[in-house]
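Removed from the display is one protein chain of the complex; every other protein chain stays in position.
For reference, chains read A and B in written order, and residue numbers begin at 1 within each chain.
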Amino acid sequence: MLRFIVRRTLQLVPTLFGLSVLLFFWLRQLPGGPEYALLGEDATAEQRATLRRALGLDDPLIVQYWRFLTRLAEGDLGTSLQTGRPVLDEFALRFPATAELAIAAIVIAVGVGIPLGYLAARRRGGILDSAVVGGSLIGICTPVFFLAFVLKVIFAEHLGWFPSAFRQTPGFSATRVTGFFVLDGLMTREWDSAWDAITHLALPGLALSSIPLAVIVRMTRASVLEVLAEDYVRTAEAKGLHRHVVRTRHVLRNAMLPVTTAIGLQTGALFAGAVLTESVFAFGGIGSFVYAATQTRDYPALLGFILIIACMYVLINLLVDISYSLLDPRVRVS
Amino acid sequence: MFNPEPSRPLSITAIAMITALIATGCAESTRDGAGGDSNESQPLVFAGAGDPRSVDPVLTNDGETFRVTRQIYDTLLTHEPGGTEIVGGLAESWEQSDDGTEWTFKLRDGVKFHDGEDLDAEAVCANFDRWYNFTGNYQNSNQTYYWQNTFGGFAENEDKDTPEPNFASCSAPGELTAVIKVKEPSANYPGAFSLASFGIMSPKVIEKVAEEKVTGDPGSPVLPAYTQEAGTVAGTGPYRLVDWDHDAQEVTLERFDDYWGEKAKVKTLIIKTISEEAARKQALEAGDIHGYDLVAPADMEPLKEAGFQVPVRDVFNILYLAYQQETSEELADKKVRQAIAHAVDRQRIVDTILPEGAKVATQFIPETVEGWSPDVTTYDFDPEKAKSLLKEAGHADLDIDMCFPTKVSRPYMPAPQDIFDIIKADLEAVGITVTANSMPWGDYIPYTDSGGCSLYLLGWTGDFNEAFNFLGTWFDGYDSGWGFRNEELFALMDEVSSTPGQEQRTKLYQEVNREIMDYLPGLPISHSPPAIAFAPNVDPPAVSPLTQENFSEASFS
């Protein structure tokens, strides 16, 4: 097991290195450059030229890449050109927002999806089943940004149940510890602050959860159906084992295998969906920042962010593989 | 199978989840309405479209930052509330020498900085001397953009492309008399003294940050820490900076009780960031914010109907359709340029797309700017005339490309795509085939600037009331975005820029405008006020054509 983890982690290195090379050279091929975004409509050609030189953008690409690598060796990803702050700080600042949103979405998707999928499977062909199957299909097929808008119009504007934007009510002077607002509230025992952050998570979390929810519901349903048809379940029931035991020990546990994979894959995909959701809800996470960075050609920020995200994405997949092998003794990792 | 009550634990979980979600919403409302004087107890929350960049204004050039720093700092000169006329700020009065190189400012008495220091002429000079003596990465044109645009370079330029300094010296002959000398007269003065970039900072702070540097390797300048947090900076403005929460994208300002003018009415002012236009509107409607800038024209009427206030600013900008005469040779033919001008129904754009208060433009500066000319050549909407002009020019079947930016709303250009669509339909109606080309804003400027498009939409918002601030942007010499050489026009522009007297300048500007509209390098389309909105329970500040709202005037009603 340990060797498996070590090997997979080592495999990360060439992947990330290759990715950094590709990204670095590719980004520099994009038309325009940061000097335009930074200086605005009215700058003269000379001003732009000076800035390019000052930013070192006129050096040969190889030199620039080498500079990036040497800095990286010291754990420095460079400075965001948009904000003038180190990329790592910038990431640390925005990551909690996105992570909080992604966790909220996954919690909703798992918390609602698995029970619903299970129920649908148990009462196959019933009204609930049809509703779940139909609803999840519609969930997959609705553009996230549109759903986010609709949710906001209904629940924030008309019903006024939830706030329509931000991570916390403006002026809520909460103590910041980790940058995860809910966690901060719990750690500092500022319960109202944590609660406030949760209410702000509800709508964007719900919008972002639509696709993972649909996927998890369907996965659970299909998987439970499959397990229910297995001989060992029938045997167990025939043996007269208590229904509850059969359900939890045999059905759910075995049905969860493919679901785990789906959850893992969806978590990665959430980062992409967050780009859209964050901008609709002014949530200020990684998504909006990366989007702004592509607009301003903020090379260091783009490169750094994508590398970190890719790294996390691969790590999540590794975690999925590991949990898979823990759940299913049949899968031997070697 | 006999199965009366399937999986109760799971259904309970599901119901609990849903209940929790709904309960969350209900609990939310309890935090509002603390009672008492809401000006004291409740923060006024205003949303801009982007994050501020630095709380030291000399290091930035964008309106989102200036919205914050204008509340913290005062400038020597400023604009009348809600207008464009230059009036005294920290300087009660000012005068210029006849040759326009010596500017004398009489400062207000009894002005205090947030850190308790007094304002005097020495303090003003400390600021100007600091800017003039910037070294290292401070000399990057994106760190000191406005300084370089108006006062040129530095005491010791470190890059050969940095402009020569036009600033000569600042002296303090009296305690409250500051004299600023420049090398050459320029149309940039006195307007430059009103720029938010040149907010006056406490001399004590200047001492404290003297050693601060824009650090980082080439390619990654890092702004010094003091520009990113509350605690160090201090100005003389109605609000002082108490917190900048980068996590929550939130700047918190608090009333400065020793302010020299009328004190701020609301105790706490919070500036937030919402980059999405629709999200800003929804946040206002949902009560999460009390006001926001850059309202989409389509939202103005629904907001008004719902009881929100949408005060109309005066116009101080220009939207134009640029002709690039090198990219499309046909445009070098004046008849073709005129034909396009006659083909576009600018009135319809103003009537259906632009917000209330918008006007069709007759020239490249708005009427409020000194030098606007009442008798320029005008080009009425006349498709028949356009067709015959095209025929005369031998381009009856003209084929041309036109660009517009996507996903952006500029103060002078809300909904670029709609404006493009209308112009395209108009041009096609007179037989011109239009190939559309669009790109995000970040790509759009470099692309159009380097002559990538034959026709493109762009505009400009003035920094201060001086026609050169508009016209000089485009027409003071060859520009790859326009691709024409009109030596007569360039010579006129050169003359006006070095004329010290305001009155002579105004005359010259009128001549320039006549020349421009006769030559028709592009088609001025409209002047339109960028809309701003406030909640029903707010007494908004006087809205400014320069988007320089002074939030100390705002209060809860």
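Couple of notes before you dig in:
We adopt the following convention: a residue touches a chain if its C-beta (ideal position, glycine included) is under 8 Å from a C-beta of that chain, and two chains touch if they have at least 3 such contacts.
Keep this in mind: contacts and distances are computed from a predicted model.
Selecting from "ABC transporter permease subunit", "NADH-quinone oxidoreductase subunit H", "Glutamyl-tRNA(Gln) amidotransferase subunit A" or "Probable septum site-determining protein MinC", the unshown chain of this assembly corresponds to "ABC transporter permease subunit" (UniProt protein name). Summary of contacts with the chain left out: across B:Ala155, B:Ala436 or B:Ala491, the touching residue is B:Ala436. In the complete complex, the hidden chain is touched by one of B:Pro302, B:Gly394 or B:Pro536, namely B:Pro302.
Contact with the undisplayed chain is limited, among A:Val144, A:Val246, A:Ala262 or A:Ala282, to A:Val144. Along subunit B, the points of touch with the absent chain fall at residues 277-278, 281, 296-302, 305, 348, 351-356, 406-408, 415, 417-418, 420-422, 424-425, 436-440, 443.
For subunit A, the residues touching the absent chain in the complete assembly are 14-16, 18-19, 22, 26, 29-31, 137-138, 140-146, 149, 153, 222, 225-226, 268-269, 271-273, 275-276, 290-291, 294, 306, 309-310, 313-314.
Convention: only the chains that are shown with their structure count from here on.
Work out the mean CA point of subunit A and of subunit B, and you get 35 Å between them.
Of all residues in subunit A, those touching subunit B in their complex are 31-33, 35-43, 45-51, 53-57, 59, 64, 67, 71, 78-79, 81-86, 93, 96-97, 108, 111-112, 115-116, 118-119, 122-123, 149, 152-153, 155-157, 159-173, 176, 179, 181, 192, 195-196, 198-199, 202, 206, 247, 279-282, 284, 288, 292, 294-297, 300.
Taken together, the subunit B residues at the contact with subunit A in this complex read 3, 6-7, 10-11, 13-14, 17, 21-22, 24-29, 31, 43, 45, 47, 51, 53-54, 61-62, 137, 139-142, 145, 148-149, 159, 161-163, 214, 216-223, 227-228, 243, 245-250, 252, 268, 270, 272-276, 278-280, 282-283, 285-289, 440-443, 445-447, 449, 458, 460, 473, 480.
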